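My structure is below; once you've seen it, I'll send some questions.
Every protein chain except one is present and positioned as in the full complex.
We call the chains A, B and C, going by the order they appear; numbering starts again at 1 in every chain.
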Amino acid sequence: MIAERTVTDWWSTAVSEIQPGEIRLRGYPVEELIGRVTFAEQIWLMLRGELPTPGQGRLLEAALVAAVDHGPQAPSIAAARMAATCGVGLNSAVATGAGLLGDVHGGAGQQCMEVLQRVVDGEEAPAIVAEYRRRRAYIPGFGHRFHPRDPRRDPLLALVQEAVHAGEVPGRALEAGLALEAALAEGRERPVPMNIDGATAIIYAELGFPSELGRGLFVLSRSVGILAHAWEETENGARIKGPLPRPLLAGYHGVPKRHPDRMPDPHVPFEDASSSKT
Amino acid sequence: MIAERTVTDWWSTAVSEIQPGEIRLRGYPVEELIGRVTFAEQIWLMLRGELPTPGQGRLLEAALVAAVDHGPQAPSIAAARMAATCGVGLNSAVATGAGLLGDVHGGAGQQCMEVLQRVVDGEEAPAIVAEYRRRRAYIPGFGHRFHPRDPRRDPLLALVQEAVHAGEVPGRALEAGLALEAALAEGRERPVPMNIDGATAIIYAELGFPSELGRGLFVLSRSVGILAHAWEETENGARIKGPLPRPLLAGYHGVPKRHPDRMPDPHVPFEDASSSKT
Amino acid sequence: MIAERTVTDWWSTAVSEIQPGEIRLRGYPVEELIGRVTFAEQIWLMLRGELPTPGQGRLLEAALVAAVDHGPQAPSIAAARMAATCGVGLNSAVATGAGLLGDVHGGAGQQCMEVLQRVVDGEEAPAIVAEYRRRRAYIPGFGHRFHPRDPRRDPLLALVQEAVHAGEVPGRALEAGLALEAALAEGRERPVPMNIDGATAIIYAELGFPSELGRGLFVLSRSVGILAHAWEETENGARIKGPLPRPLLAGYHGVPKRHPDRMPDPHVPFEDASSSKT
Partner (left out) sequence: MIAERTVTDWWSTAVSEIQPGEIRLRGYPVEELIGRVTFAEQIWLMLRGELPTPGQGRLLEAALVAAVDHGPQAPSIAAARMAATCGVGLNSAVATGAGLLGDVHGGAGQQCMEVLQRVVDGEEAPAIVAEYRRRRAYIPGFGHRFHPRDPRRDPLLALVQEAVHAGEVPGRALEAGLALEAALAEGRERPVPMNIDGATAIIYAELGFPSELGRGLFVLSRSVGILAHAWEETENGARIKGPLPRPLLAGYHGVPKRHPDRMPDPHVPFEDASSSKT
């Protein structure tokens, strides 16, 4: 005999409490949240344990809205589109896309939050920029290989600034981000403006999210684009969609044709179906 | 030489248009959406191609809010919590959980939408109930193995009814759902009220979503709970969390110990590390 | 207090028995399997509960060897290659690829086994072919959109035939497959020879695997190609690999540029970083 607590404690949570006829999320009966909070506010509640203020909620909505999609060129989107043609449900297509948002493809916002924190903690932005330059690395959240200036930067930063002026967020992460941007521009003809990862990193940092959740929130946001693209492919009705259209063959640059010589031929010849009398 | 169109058309989309310095989602410049639409409205835009009316947006918010979580007992949540302890990022934890929302665990809403459509198309609810009873199947979206009455039913249906009265949605799916519920209750002591899958199926059907997207929207909603639970486990710092606490061993009911007798022992004995002189 | 059995039975298994210092797989101490059975024989043991005969093992090796890869054009392979460039481990790349082997991309073998069983159970092959033709469907396991004759067919069928002659397998699935192939060729100029899915379906059926495991074994086999391709991409060092090379943009066929007109502009203008005095 073992104590029931041993096993139910193993799965104990502070997120939700479920009893027959009752579902409480972070203490609130779900029926009192429905119709009263937006989806973004619910996301905040579930991750943070408390409801956001209206100003906090507005910033979160904006960040989630901004990052939903960047076209089918992104591997997370392309893989989800392919998945949708392989006979798996939309849930698997979303899983395929979300799974690809790893450190390289989905981690820049999280990494940028960590750099912002260093500045907030007192390091000088130019010193950090110099450090990255020394190891020939990009500062996550700045610059874009495609957009000279990411169109999502300005409206997001404007909303943060507005929230700072209204006293809704402290503004230190915004200050840190702008300091890094200025340090990056120093002595260059073309500036290296903040990209979507940098701008949302500022918002998530201003709102007090830990950096790991920066990734988590990006995953929720991008899952919307993943779903939209997977659904488009589902509606198209394509089957087994590969990266290249049918007439094209992927190239080959390996060893030329050769034969295994180490083993004797074990094969009994197999007569053609037409003549087979098995 | 091949036409560039051949390959760019292969990945052509109507969801988003990306050009240097420009990101348009369903035709709208992303910078004009940021700060103006909620996350739920953005979800609608991405999936449907047009922005929702305020009334449509409100219903969508409610449905997304309602389904975020049902506790760590759900395999999608439990698996994501485990994933968070295995050294993968939160993106992988979300992928793990979302991936489990298949036909059985995540498909009831989608299936319920298909049954609602049959009633909307003219079939009689009692006949459908009789058909399911004959093949000893549950009608998806009704009844709950845990809640005598799902607490999410009433507030969701109240919002639909309000929207019907305001002329924002037609009300035919609501009517169909209530007809099925009444037919199910007929001649039973205990009714079989709509559950979360049924109530959100009504909303998604009233809003004109195809049934597959009913699943898709549920995945987006439940991903929030998946992320919240995975994050809780991350914060706990557990490593390699299995289903049972450490002192317990899973049971075994297979064949007793035995030895492979078909092959001679190939083993050279291996001396202990302490005496090894390799 | 609850009985310990309640929870340990919930996770009870007949696959493996773990005790301190002891690991038994299907009853066999793992240390007595190591060095004595091949990997393919171990797969058989784990899935079937008994060790295969040498002849059974040989057929299984051949089927697993045959299906490992069909090039980067396959979405399972392409998605895994993309995953490898996104900052996730090789485990996630394998998961991405294996996850795509759904009903359409990975289910033909399983479906073919079900058709073979119908013939073994007494249905006439020409009647089945006629049925598929009536509903304009392909019989799974026959024909290939790329290979006029799948080069894996002959050596696999030759091994089955040899095993039939040696009395190692009954030969009824082979007979069924050849009957279907003959019925498909009837009255056509070009035959529709068995493909890899058909040939391995015959092997798995001859070996007594249930059809769902036909899929399972294909997943194990193709995971090898998935891993090899993901690893090649890892070695290449590509980052965030999309379906098209950089200079190319995916096409767009959606609505032209437009503006949301339903809401007033909420934006405070945001001054440029260079002039910002936040």
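Quick note on the criterion: a contact is a pair of C-beta atoms (placed from the backbone, for glycine too) under 8 Å apart; a residue touches a chain by one contact, two chains touch by 3 or more.
If you're wondering where the values come from, they're calculated on a predicted model, not measured in any experiment.
Seen in the complete assembly, the chain not on display touches A, B, C. Across the entire complex, the residue among C:I139, C:L213 or C:I240 in touch with the chain not shown is C:L213. In the full complex, chain C touches the omitted chain through residues 2, 6-7, 9-11, 13-18, 20-23, 25, 29-31, 33-35, 37-40, 42-43, 46-47, 58, 60-62, 64-66, 68-73, 78, 89-92, 94-96, 98-103, 106-107, 146-149, 151-152, 154-156, 158-159, 212-213, 215-216, 219-221, 223-225, 227-232, 234, 244-245, 247-248.
By the touch rule set out above, chain A reaches the unshown chain at residues 4-5, 7-19, 24, 26-29, 32-33, 35-37, 49, 51, 88-89, 91-92, 99, 243-244, 248-260, 262-263, 265-267. Listed here are the chain B residues that touch the chain not shown: 1-4, 7, 71-76, 78-79, 82-83, 85-88, 92, 95-96, 99-107, 154-155, 157-159, 161-162, 164-165, 171, 174-175, 178, 181-182, 185, 191, 193-194, 239-244, 246, 249-250, 266-270, 273-274, 276, 278.
Note that only the chains that are shown with their structure count from here on.
The greatest number of inter-chain C-beta pairs in contact is found between A-B. With centres taken as mean Cα positions, chain C sits 28 Å from chain A. Centres computed as Cα averages put chain A at a distance of 18 Å from chain B. Those residues of chain A in touch with two or more other chains are numbered 2, 7, 71-73, 78, 92, 95-96, 99-103, 106-107, 154-155, 158-159, 244.
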